[in-house]
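Showing chain A:
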Amino acid sequence: MAKKITGPQLILANRLDDGRAVFLTAAGAWSKQVAEAAVANSEEELTGLLSVAQAAEVSNQVVSVTPVAADVSGDAVAPAHIKFAMQSKGPSVRSDLGYQVSPNWE
Partner candidate 1 sequence: MALINLTGIQPTEFEVLADDASPSEGATVAVPLARLLEAEEAFFKSAGSVGAIIDTETSYDALAAVADKIAFAVIDFPAFGDGRGFSLAVRLRKDYAFKGEIRAVGPVIPDQALFLLRAGFDTVDAADERKAAFEAALERFPAFYQTDFGGQVSVAHTRHSAEGQRKAS
Partner candidate 2 sequence: MYAYDTFDHAMVNARVAEFRDQVERRMTGELTEEEFRPLRLMNGLYLQLHAYMLRVAIPYGTLSADQMRKLAHIARKYDKGYGHFTTRQNIQYNWPKLSETPDILQELADVEMHAVQTSGNCIRNVTTDQFAGATADEVADPRPYAELIRQWSSFHPEFSFLPRKFKIAITGAKTDRAAIKWHDIGLVVKENDEGEIGFEVLAGGGMGRTPVIAKTVRDFLPVQDLLSYLEAMLRVYNEQGRRDNKYKARIKILVEAMGVEEYARQVEAEWEKIRHIPIDVPEEEVARIKAFFAPPPLAVLADDVPAVDELAGKNFIFKAWLANNTGAHKVPGYANVTISLKPHGGIPGDASDEQMDLVADLADTYSQSEIRVSHEQNLILPHVAKKDLPELWQKLDEAGLGTPNAGLLTDIIACPGLDYCSLANTRSIPIAQTITERFDDMKRLMDIGPLKIKISGCINSCGHHHAGHIGILGVDRKGTENYQILLGGSGGEDASKAAILGPGFDEDGIVDAVEKVVAVYLGEREEGEEFLAAYRRLGPDTFKEAVYGAH
């Protein structure tokens, strides 16, 4: 069943093991870098991405799968809402922690 969307969406989740925020890529993998997130521009595309994401939930790779509105400008993509933007970076009060330090921050 297609989900109603009003603009581009991306899929956010947390890894089951370490809880780190991750984004679903077009290849069906999970990346720490929002730049690699797959963007759904239609309800059909979103449904497709969600089914991949939910399969990863069922196979215990990720939890808390959430489709979120994305801001896309040119090649750049970021979650539109501040909460999800925070997840793509790390705590704003600790610039020494999170993906804001480096894309592969552990």
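Basically, contacts are C-beta pairs under 8 Å (C-beta built on N, C-alpha and C of every residue); 3 or more make two chains touch, one makes a residue touch a chain; residues count from 1.
On how the list was made: all candidates are chains of the complex that A comes from, given by their letters.
Not measured: the values here are computed from a predicted model.
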From 1 or 2, the one in contact with chain A within this complex: 2
Considering the complex alone, what residue numbers of chain A touch candidate 2? 14, 16-21, 57, 59-60, 63-64, 80-83, 86-87, 90-94, 97-98
